[in-house]
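Reading through the C-alpha cells given below for one structure.
Only one protein chain is missing; all other protein chains are in place.
Read from first to last, the chains carry the letters A and B; within each, the first residue is number 1.
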Amino acid sequence: MNRWNRVRQSVRFKTFMSFLRNPKALTGLILFSLFILMAVFAPWIAPYDPQATIFAPLEPPTWQHWLGTTGTGQDVLSQFIWGARTSLSVGIGAGVLSTFLAVLIGMLPGYKGGWVDRVFDTIANIFLVIPGLPLIIVITSYIHSAGPLVIIAVIGGTGWAGGARIFRSQALTYVSRDFVVAAKLAGASDLWILFREILPNMLSLIISSLMFGTIGGILAEAGLEFLGLGNVSVISWGTMMYWSDAGGSLLMGAWWWLVPGGLGIAIFGMSLALMNFGIDQVTNPRLRDTAPPEKTSRRKSRKVRSDVIHG
Amino acid sequence: MRYFVQRLGFLLLSLWAAITINFVLPRFMPGNPAEAMIARYQGRLSPMVLHSLEIEFGISNQPLWVQYGAYLQNLAHGNFGLSITYYPVPVIQIIANSLPWTLGLAGTATVISSVLGVVLGIIAAWRRGGKLDTVLPLITMFTTALPYQWLGLLILYVFGYLLGWFPTAHAYTATLTPSLTPPFIGNVLVHAILPASTIVITAVGGWLLGMRNNMINTLGEDYVVFAEAKGVKDRRLMFMYAARNAILPSLTGFGMALGFVVGGSVLVETIFSYPGVGYQLVAAVQNEDYPLMQGLFLIIAVSVLLANFIVEMLYGRVDPRVRRGGARA
Partner (left out) sequence: MVEDQPVLDVRNASIAYQTARGPVLAARDVSLTVYPHEIVGLIGESGSGKSTLAYGIMRLLKNGARLVQGEIRILGRDVYAMQKEELRAFRWLHMSMVFQSAMNALNPVLTIEDQIIDTLQSHQPQMTRREASLRARELAEMVRIDASRLSAYPHELSGGMRQRFVIAIAIALEPALVIMDEPTTALDVVVQRSILDQIREIQKVKGFSILFISHDFSLVAEFASRIAVMYAGRIVEVSASGLLDGDSLKHHPYTVGLWNAIPQLRARQLTLSGIPGSPPDIQNLPSGCAFHPRCTLADDTCRTSVPDRWSRGKSVIECHRFEVEEGATHE
C-alpha cells in the first residue's frame, strides 16, 4: 500500500496521469493498443488463412468477407490482420534502431565535445539533407528481395540524422547543468552520467523520436514493398498495396483490396501522432490547452526535473 | 560573409558525400550486385559494353583509389555512363529529359505545401483553441501518415477514372509537341494537378504542425507581449513580430522536408507515369539498370542539396543574427 502511494506521488506517475487526462493522447493510446493487440493475436483473430486462395476472386465486402477478397481469392481482412504484424514490427524495429543510433551518434559526441563532436555533427547534417527514400531504394535494389530484417536495417540505418541533431543539442544544454557538474565532481564516469543522469531527462524526446521513427519506418517500408523491392511473398500492408496495384484492383473497381493497407498505416500513424501531441502538451507548458502562469510553470518544471534526478 | 562561406563549405562537403556514397554502394554491398548484374546481361549485350560496365562498377583488378579517381574524372566531364535499358543512350541525356519534370512537379508542390502549411499554422496558433485550431491538427496528423502511393492511387481512381476530370498519366498529351505556347502549358498544368495534389496533401501537415508549435512558443515570448502592449496592430504583430521569428526553425529544417517531398515524388511519379527522375529511378531499379540508377540518385541528391543551399542563403536574409554576424542559429 505504502509503495503504491509512493508511486502515486512520484512525478512520473503524475506526468503519466496528466498525459492520460488529455483526450487526444488517450485516443491515440487506445488506437495504438488496438493495433498492437491485433498484430500480437493475429493467428487467433484472423478469420481465414491469409495466403489461402480458396475463395471467389474480387468479391466485394460481405458478411463472410468483411473486407472482400483479392484478385486471387484471398480474404482481405485476414491479410490486413496478418499484415499488421509485419508492418508494425518493421516500423517499430526501424524506429527503435534509428532512435538508438540517434542517441548514440547525437548524444555521445555532443557530450564529449571537441573535434569528435564536430565530425559526427557534420555527418548527421549530411545524412539529414540526402533524400532518404531514394537512398533507401538504391540500397535495397542492390540487395535482392530484401526481407523484413534487412528493410529494418536499411531504414533505421539511414533515418537517424534528425534525431541525432536533437539529442546532440539537448546533450549540449545538459553538459553545463548543475547536476551534471556535481556528478562529475563526485567522480561519476562519463557513461554513468550519460545514461543515469542525462538520458532520463530526455525521456519525452526519446519517445517522440521513437514515434516519428516508427511512422517513417512504416511509410518507407510500404513504399519499398509497393515498388516490389521487398520480399513480395511476405504479407504486409505494403505488399497488400503492391499486389492490389499489380492486380489492377482499381481498374476493376475493387477498392476494398487497396484501401485497408493504406488506411491502416494512416490510422496507426495518427495514433502515434496523437500520443506525441499529448507528450508535447505535458512537457511543454506553452503548448498546454489551459496553461498555468508562465512563471509558476517554469519553476515547476525545474522542480520536476530535480525530482526526477534525485528521486 | 562568414555564414556564406560556411554554408558553401557544407554544400561542397555534402556533394562530395553524395558522390562518394554512390561510388561506395555498388562496390561494398553484400553479394556484389554489380557482378550479378553483369552476369545477367551476359550474352544480351556486346562484350565491349560489358567490359565498360565492369570498369564502371569496379570489377577489375585496379586498386580502389584508381577507380575512385576515374569515377570522379568521369563525373567532372558529365560522363555518367550509358543506360542499359535504353542502350546506348547516355545516362546524362535521360537525366536532362526527366529532371525538368521533377523540378517542376516537386518544386511547385513544395512551394504550395510550405506556404499553405505555414499560413494555416500561423492562423491556427493565432486563434488558439478556436475551431480551426481544433480541427486542423487532427486532420493533418492523419494526412501526414498517409502513404504517398496509396493516396495517389485513390486520387487517380476517383478524379481520373470515376469522375474523369483529369488525365490519368503522363506529363502532357502524347499527340502534342512540346512548346512554350499557352495551350501546351495549360495541358501540362492539367496533367500536373493530380500528382501535385497528392504531394501537397501529404506534405502540408508537417509544415502546419511545425509552424503552429513554433508560433505558439513565439507568441509566449516577451517581445511579442511587449509589442502587443505598445499597441502594435494585430496584423503586424502576427506577421512581423511572431511569424517572422517562428518561421526560422522551419526554414532550417527545409532540407529534410524537401527530402520527404522528393521521396514522395518518386512514388507519385511512378503512379501517375510522370516522366520525371523518380519514375525513371523506379524503372531503372526494376530493370537493374545500375548506371542509370546511380546517375539518377546522384542528380536527385544534388538537386536537394542545391535547393537546401538556396534556402540557407534566404535564411541569412531573414535572420539578421546570421546576416550580420553574431550568434549562429
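The rule we apply is simple: a residue touches a chain if its C-beta (ideal position, glycine included) is under 8 Å from a C-beta of that chain, and two chains touch if they have at least 3 such contacts.
No experiment lies behind these values; they were computed from the predicted model shown.
Who touches the missing chain here, B:30, B:182 or B:231?
Result: among the candidates, B:231 touches the missing chain.
For the full complex, which residue in B:67, B:143 or B:245 touches the chain that was left out?
Considering the complete complex, B:245 is the one touching the chain left out.
In terms of residues, what is the contact footprint of the unshown chain on chain B?
These residues touch the chain not displayed: 220-233, 236, 240-241, 244-245, 318-321, 324, 326-327.
We take it that only the chains that are shown with their structure count from here on.
I'd like the Å distance between the centres of chain A and chain B, where a centre is the mean of that chain's Cα atoms.
Roughly 23 Å separates the two chain centres.
Using the touch rule from the top, collect the residues of chain A that touch chain B in their complex.
These residues of chain A touch chain B: 24, 122, 125-126, 128-135, 137-139, 141-144, 162, 215, 219, 222-223, 226-229, 241, 245, 250-251, 255, 258-259, 261-263, 265-270, 272-274, 277, 280, 284, 286-287, 289, 294.
Using the touch definition up top, name the residues of chain B that touch chain A in the complex.
Touching chain A from chain B are residues 10, 13-14, 17-18, 21, 25-26, 29-31, 33, 36, 129, 137-138, 141-151, 153-154, 156-157, 161, 213, 216-217, 220, 255-256, 258-260, 262-264, 266-267, 270, 278, 281-282, 285-286, 288, 293-294, 297, 300-301, 304-305, 308.
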